[in-house]
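A protein chain is absent from this complex, but the other protein chains hold their places.
Per-chain residue numbering starts at 1, and chain names A and B are given in the order in which the chains are listed.
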Amino acid sequence: MTPLLENLDYAATVVLLLIGLWTVLADSNLLKKLMGLNIMETAVFAFIVTSGMIEGGAAPILGPDAAPPFMAPIPHALVLTGIVVAVSTTALALALLLRVHREFGTLEIDELRKRW
Amino acid sequence: MTTHWLPALVAIPIAGGVLVPTMSRRWAPAWGFGVLIATLGVALFLTGLLREDTVSYAVGGWPPPYGIELRFDVLSTFAVPIALVAALAVPFATHSNEPVTTPEGVAVILVGTGGMMGFVVAADFFTLFVFLEVLSISAYGMVAMSEERGAGLAAFRYLLMGTVASIVILLSVGLLYTLTGSLNMADVGQRLPDGGLPLHLAIGGLAAGFLLKAAVFPLHVWLPDAHATAPSAVSAILSGLIVKMGIIGLLRTPGLEHLHELLIWVGAASLLAGALFALVQDDLKRMLAYSTVSNIGLVVLGLAVDRTGATVHILNHAIIKASLFLAAGAFIHRAGSRRIEGTGRSMPLTTSAFAVGGIAAIGIPPTGGFTGKWMIVLGALEAGRWGFAVMILLGAVILALCYARFVVVVAFRPSPADREGTSEAPLVMLVPIFVLAALSVGVGIIGGPFAAFVGK
Partner (left out) sequence: MESILFEIVPELRLHLRFDALGVLFSATAGILWLLVLPGPRRGRRYEALLALSFVLTLGVGTAGNLLTLLMFYELLSLAAWPLIIHDETAEALAAGRRYLAYVLTGAAMLLLGLAVVTLAAGDVGFGTRVEVPALGIVLLLAGFSVKAALLPVHGWVPQAHPIAPAPISALLSGLMVATGSFGMIRLIQVMDPPPLAILTGVSALTVVLAGVVATRTDHLKRRLAWSTISQMAYVPLAISVLDREALAGGIVHITHHAFMKGGLFLCAGLLLHHLGIRHVSRMGGAARRMPWTMGAFTLLSLGLIGIPPLSGFVSKWVIGAGMAQAGAWIPLTVLLTGALLAALYLMPIVHTAWFDPPPSEGPQVDPPPPTLIPVLAAAAITIVLGIGAALPGFPLALARAAARGIGG
């Protein structure tokens, strides 16, 4: 029980990731699949940010008041870029969904299969 | 060795791509072609330098392993087929009705090419991830260029799978960072712990993500729709280049030897399943797409038994599959639809190039398809994995029957009465097809020195 409690933040990201994955795989609505994708992305960002977290650490910015311990800066940079990527992917996905809706009039997988 | 040409390899196509939308419709393809030829020149120059030493470049002057490093090594020679295929796809597409050579289309191709260039020269996992996303997003856009009904859906499904793969890869990169405290590939490789669950999760996650990007069976479901609905010039880029990025990612994954047993089985399954699926396709482009699944399987199997052979094969297959998709595009262009029965009768040159590409894809010596396949078969035998060598050859026989079937469809079936008087493909289509077909034989004839160069 203790290891799980100590790593509660990691456990939470895993649960979030699985919720997202389940939505992507199992939901029959394309828009909801996209939302699942966003949930997965958020889970991963949360995981990476937490991995760089140090209890009581300061922001890794050099200056007159800077004093160790610092939090790891690279995970932040990773996540920042990741968010940019996620936003552009989502934008493209929404554009594609608009086109799908224009062509088929629906975003439900079962309906799409019939109208293909 | 260091040179500014290395970042230029990435910067030229991306900058070129960003500028295209300001241009008129008329000049966009010419500009795109010029930029890609310039990129090809840089790629060739860097490959030439490689004969002496690996080229490395520290972005912004921050030395590795702290800063971002670009590195041009043997795997990066993939930049040459990337630039070549992309460059030839642009003039090829000017004659088709698909909106590939609109300013927006050219922009997407150029940025995608830049993404691939960045991906093959990235020396740290973070940069690798960023460029993977650049090229993936461009690829989703390329599929959506098709005006065919359902292309949007195919692109969306591709995006869904691709993004899941990206997320898994990002997660694994994060894990690797927590494990080793570094993102630089060489650094990570040295600091890798010997075992343990987190390591296996990280490597397994990277491998799973890249296998999904590479469309290995049973993770291939997104590929046939995406590759078959895309405009043919784009299919050549997708099938020849973009799925190979997954393989390059695998080749960059540290500690891959932990996964050899998995790779060899997944590869064999993909090899046979792809070939069998290809056998039952009635549409040429779908058959070619499944043939790619099969060839990717061969490469994944090869990763476990002969890395050099696998690398040689992705380089050669890029050219071969691109030539085949372009030939298919020429047939479809002249037929005016996907029903291409008998089009080859009035297109002897295109048909010959298609046949040559088919022979190369099957892997008959002395074509480029043979070199890598042969090395992987030898590797499998040397490792005592008999069954896998037999499977590789069995897969080749099945693929041969697939290609033969379409040679019959194109050149031996009567063409419908309403399509009399079609003629040979226009020159802007023929030249790219022939350049690629000639190369796919040429690289095979010098397969020995070529493999020695790659294996260095």
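Operating definition for what follows: a residue touches a chain if its C-beta (ideal position, glycine included) is under 8 Å from a C-beta of that chain, and two chains touch if they have at least 3 such contacts.
This structure is a prediction, so every number in the text was calculated from the model and none was measured.
Counted over the whole complex, the shown chains touched by the missing one are B. For the chain left out of this panel, the touching residue among B:A30, B:A269 or B:L381 is B:L381.
Screening B:P21, B:P348 or B:P416 for touch with the missing chain picks out B:P348.
Among the residues B:S270, B:T371, B:S415 or B:S440, only B:T371 touches the chain that is left out of the figure. Annotation for subunit B: contacts to the undisplayed chain at residues 348, 359, 364-366, 370-371, 374-375, 377-378, 381-382, 389-390, 393-394, 396-397, 400-401, 404, 407-408, 411-413, 444-449, 451-452, 455.
Basically, only the chains that are shown with their structure count from here on.
Subunit A and subunit B have Cα centroids lying 28 Å from one another. Interface residues of subunit B facing subunit A in the complex, by the touch rule stated above, are 126, 129-130, 133, 137, 140-141, 144, 149-150, 152-153, 155-156, 159-160, 163-164, 166-167, 170-171, 173-174, 177-178, 183. Within the complex formed with subunit B, the subunit A residues making contact are 17, 21, 24, 30, 33-34, 37, 40-41, 44, 47-48, 51, 74-75, 77-78, 81-82, 85, 88-89, 92-93, 95-97, 99-100, 103-104, 112, 116.
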